[in-house]
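A protein chain is absent from this complex, but the other protein chains hold their places.
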Amino acid sequence: MTLDVAPPSQMGSTGDTLPPGGVVHRRPWWMGQHMGTGLLLGIGGYALGHYLGNTIAGGYTHVGTAGENDVAIVLALLLGVVGWLAGVGALNYPLAKLAGREPVAQPDTQHWTRFFRFSVEHKTVGMQYLIAVLVFLFTGGLLAMSIRTELLSPTSHIIGPGTYISIVGEHGTVMMMMASSLVVGPLGNWLIPIMIGSRRMAFPRVEAFSFWLFSAGYFVILTALPLGGFPTGWTGYAPLQTQATVGMDSYLVGFSVIGLGMILAGFNLLVTIINYRAPGMTWSRIPVFAWSILATSALLALATPTLAVACMFGILDRTVGTAFYVNAHGGSSYLWENLFWFFGHPEVYIMALPGFGIVGEMLPVFTRKPLFAYRVAAAGMIGVALLSFFVWQHHLFQSGINPDMRPLFMLTTELISIPTGFIFLVGLGTLYKAKIRFEVPMLFALAMYFNFLIGGVTGVFVSDVPVDVTVHGSFFVLAHFHYTIMGGLVFAFFGGVYYWMPKLTGKMMNKTLGKVHFWMMFVFFNLTFFPMFLIGLLGQPRRVFEYAQGLQTLNDFSSVSAFCLGASFLVFVVNFVWSIFIAPQEAPLNPWGSLGLEWQTATPVPQHNFERIPVVLTDPYHYSEPGASPVADLAPTSFAEFAAVGAGGGGPIARGEP
Amino acid sequence: MSQVRVPADSGYVATPEELAYEARAAENALFTASRLMIGCFAFAFAALAFAYFYLRSANSYDLWRPHSVTAPVGTGTAVMAFTAAATVLLLFGLRQLRRKDVLAFDVAGWVAVLSGLLALGLQCWELTDLPFAPATGGYTSVFIGWAVMNIIMLVSGIYWAETLLARRARLRKAITEEGGAVRGVPSGIFRLNVDSCVYFWGFIAFVAVFFWIFFYIAG
Amino acid sequence: MSEHAGTSGRPGAGASTSSVAAGTARPLQDIWRIVGIWVALSIVGDLVFWFVAGPHVPPGDMTSSASGAQFDFNVLFMVALPVILAVWTYMGYAVIMWRASRPGAPEPIGGPRARSNLKVQLWWIVVTTVVVLSMFVFGTVELIVPAGAGGAEGPNPIWTPASKNVLPIQVIAQQWQFTYRYPTFGGMETSTLIVPDNTTIAFHVTSLDVIHSFWAYQLGVKIDANPGIDDVGYTTTNQLGKFTVRCNELCGIWHGAMYDYGKVVSKAQFQKWGTSTARATAANTKYLPPFAWTYSPTANGATGVTAANTSGQAPFSKIQTYGATTKAKKVVKNVQTSTTTITTGST
Partner (left out) sequence: MVTRKQLQPVVRREERGLSRSGRIAVVLGLFAVVVFLAVFAAMAFVATEPPTVSFIKGHKAGSAVHLVAQTDGAGGTGIHPTWVSYQVKTPQSGKWVHTTLWQLPTNTRIDVTIYQFDSGGPLRNQQWGRVTGTTGNAATLTGTTFTVLNSYKRPVGHTFSVAALGINVPLAGVKTTEKGFCQSGPCNPGTQLHHTVTFSFKTPKTPGNYRFQCFIPCGAGHYAGNGGPMQTLGFMGGFLEVQA
């Protein structure tokens, strides 16, 4: 260790220092540890694990009869992930720490290659996440296109049935993995420290680690296809899971790896929001987006361990031969259903809450009105997060659980629509007598309300047990959750991307292309998924490659709309590439006229975010309020200043009175 | 080394107020994080406990625990005992550290790590030499699940304790000086870190005893 | 205090004092307009739905549970439509009337009154809570009164039909076809489901391998098939006709092709069909395992009826004893449960 002592201000809690000056690598960009070495070691790890697995378990009779060695595949995937992490340099510090070493300062070059390295700078990690979730999204989208292609005809015609369910499962899994990090990953990591007035994340290495696990998960889940796919869909129901071929191992390992990444990402964000708020950033002043990320992070950190454990049980069943999910051996097929959905339902809100936060940020800006009922919004998000732990058995209504549990879970499920309704109260209240500017982000925000309303109301149908007898597991449910996840979260995400892109990159997205993207996406999203409610009611179960002849018209309509929906994403890609890389247009400092703290900093945001740690004077929603205090003092002479003005949110300026 | 030092030129100098603010934030973050980490592990072990009680009450085909199979009680008790011993030792070490008896902290800490490693080794050994097949019943499955999770938990706990002790070995006495900061590690933070680690070990011991009871004693 | 931050982002700040007048004349004019449009739309929408679409809403009215589901769906829709219309009307009104590009659009008003309104918030919470709770009460009544509404009640149903004459039919799901056993006809097994009219039927659904779901669409019945579990659901037929049975839980490659068609026939026809089929299949029925509520076939066969598996003997070869030594090899007593053959109980 030849490093100088970093000033204590940059010392992390567990010694996670991040000296902003730090050390610069003099090596050329292609040397050192980066994605390339990660891939190399990842492949090496895969090969080693495969070899080890064959050595250990190759002789077992069942491996011979099945013609497949699950032990080898699991070990290969796990060691592949370890190799990837070691290759990108994620393990350097954790290992050095064993020898008591202090953190090695990170290369903080602003060279573009930083996006391919293990960077602990939250804005770099945010951009890495942004690209990664888009890759995930488009991969899942292409798979969706092939699903819709197969469903053009009521019988099997282009894709074989085995390939078809592999694609269905792959689509679901990739999309779920993507959606659980869609907002938290890019926007959460990038914006949250700036929004709460912090110079850093609580655990920058944990944050970076979560990203590299996330990206490793992408490769792991992709290996499922060449390994023969998995037949279970994203829900991975056992004992079909136990029965499946080695592609299933990719699912189990992939979900564990992604799950670990989700836990770490949520862990870091939660600790950061709780502890790194700037002076004066009281709980009643943090942006509503931070509230949503707070609630989401809590769900990520607490619900996902259950998934990891359930996946571990599945791996043990398939490799060591335990019988967690095998009834005939003292296990239970319900065990997976319970554990999975105990994670799975909070997961659903992991994929909804950040969207609420984003639209909550954008509505005041584009209506020039304060956010209506801020406390209700916060309460709604926390309420949804809490309740989401008590609803999971509604996925098991028709599975033969104890019948008297069903009214109870019907109640909890329907209760959750009350805090969800708060979000609508906030939105509608903010629109009241507003001055709505139809910028691209605002269009997405309004569309999110439009879509999520349909998704939410149909959720009440699904939660009602007698109706659920008909719609459970049908295309109705499929349409329902696409309306909430895609109609809600993905729309909000794209709104957020258009909204914050000037901050993230300093470039404006093209407005015309943005509007074309929005209208195509909005119209064809609804044309794709609304018919699915009818298709489901008319008796088409999910994940089938054959359906009733009479449903072909509706399915074809839906398919063609889906292709157009797919094309709308191409418009986004063209817009993205054009506006950021080809013909960049410098963005104004605060193009939307937002009061949010993140818009008060420079663009590009300096590496340490703030020259001085700001003193926050009020919440960022004082629109159309002459004489309101500025949101923060960016150059405070002393932190005591806020105590005089805003301690406890009590001062006249803080209350927004003239 | 191809690294060179450059001055912290990114353009800001922290004021003493900011330093104090960030130090306090770091301390609070450590406190929150250690408790949250226990929360994450608690949910994981809750899933295991759920599997245990669910399969036990479902008792499919009367195969929860055929012939009352039991994992080796001696080994299991030893694993639990070593885990508990490590916790007690760390607790003692923390107390001595608070009294600035660093030598006692070092000795207790390293013995605790050793004890944890023994528990870990025994747990691995027990897993490779079970008197039943994994698929014998629900009990055997959940037991193997527990053994794997216990290994993961012990590794986490030992890693944390070891890194603290290793850092302490590098930093020597300086950390005990009240308010002193050597190489950027304020002693307050270090003590809080040890404190959190011990807290986590308390959780490990609780889980170890809980599952020891249900797997070996009250099954 | 430095004033530089934040002000750049408030274009409306300068001109807002003049805008107060617009809202004061008739403060709730907009709300009344919205309510008017909403009430009109809701009444028309609900009436049109109830009388035009309602009677055709799937799954029809072939059985008590199907018509129950239809009625339920219609009632929920009658509630949901005004909720959706309320939000859409409001949003539509807002988008048209309160857009910035509208000539003469007044400046919005900020300040405490725009930030929260206790009355509105309370009303919102009360109304949503009342709607939600009444939906819950309605749903629970609709679930309990018609004996589980055609859904799965597990092995120990608590809401059973009042009728004493319940026809038990066993649905055996396996990869990838349903078969049906009729304990009332000597435990014969068929590949098509024929049920009598005007009869309360108890479907006992079980699986031989993975999880399936028995979805008799027009009958309004959906019951998951779990291996080793006897999952029961009830319905009462009240119409003749054909229906579709589909597997509703992903069960592997041929999940999409796991469907067949059944028929509701008159009681007399059912009796006739039953006796003739029982005779026709007698040659095979005698080889079937004795009728039981669940079956646990061994890996390469179908011998097992419900019984404790003598451990150590793997029912399927995937589970092996590698990595561990098998010391415990005491013989465990076979526990036979619920293997009684049912021979009575029809119509």
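Should a chain be cited, it is by its letter among A, B and C, assigned in written order, with residues numbered from 1 in that chain.
What we mean here is this: a contact is a pair of C-beta atoms (placed from the backbone, for glycine too) under 8 Å apart; a residue touches a chain by one contact, two chains touch by 3 or more.
This structure is a prediction, so every number in the text was calculated from the model and none was measured.
Participant: Considering the whole complex rather than only what is displayed, give the residues of chain A touching the chain that is not shown.
Facilitator: 62-68, 110-112, 142, 155-157, 159-163, 225-226, 228, 231, 239, 242-245, 326, 577, 581-583, 589, 601-607, 634
Participant: Determine and list the chain C residues touching the chain excluded from the picture.
Facilitator: 4-5, 7-8, 172, 174-177, 179, 189, 191, 208-210, 252-254, 257-258, 260, 281, 283-284, 287-289, 297, 299-303, 316-318
To be clear about the criterion, only the chains that are shown with their structure count from here on.
Participant: So how do the chains connect up here, line, ring, star, complete, or something else (other)?
Facilitator: Looks like everything touches everything, fully connected.
Participant: Averaging over Cα atoms per chain, report the distance between chain A and chain B in Å.
Facilitator: 29
Participant: Hey, how far is the Cα centre of chain B from the one of chain C, in Å?
Facilitator: 44
Participant: Which residues does chain A have that touch at least 2 chains other than itself?
Facilitator: In chain A, residues 320-321, 323, 326-329, 334 touch at least two other chains, as defined above.
Participant: Using the touch rule from the top of the page, what residues of chain B touch 2 or more other chains?
Facilitator: 60-61, 63, 66, 133-137
Participant: Quick check: in the complex, which residue numbers of chain A touch chain C?
Facilitator: Residue list for chain A touching chain C: 57, 60-62, 65-66, 156, 161-162, 164-165, 231-233, 235, 237, 239-240, 242-243, 320-321, 323, 326-329, 333-334, 367-376, 397-404, 406-407, 410-411, 414-415, 417-418, 421-422, 424-425, 428-429, 431-438, 446, 449-450, 453-454, 457-458, 460-461, 463-470, 472-474, 537-539, 541-548, 589-590, 592-596, 599-600, 614, 617, 621-626, 628, 630-636, 641, 645, 655-657.
Participant: Which of the residues in chain B end up touching chain A in this complex?
Facilitator: Contacts found on chain B: 1-12, 14-15, 17-19, 21-23, 25-30, 32-33, 36-37, 39-41, 43-44, 46-48, 50-51, 54-55, 58-61, 63-66, 133-142, 144-145, 148-149, 159, 162-163, 165-171, 181, 183-186, 189, 193.
Participant: Would you tell me which residues of chain C are touching chain A in their complex?
Facilitator: On the chain C side, the touching residues are 1-14, 16-17, 23, 30, 57-59, 65, 68-69, 72-73, 76-77, 80, 83-84, 87-88, 90-91, 94-95, 98-101, 105-112, 114-117, 120-121, 124-125, 128-129, 132-133, 135-136, 139-140, 142-144, 146, 148-159, 209-211, 213, 215, 217, 220-224, 226-229, 231, 244, 246-257, 259, 296, 309, 311, 315-323.
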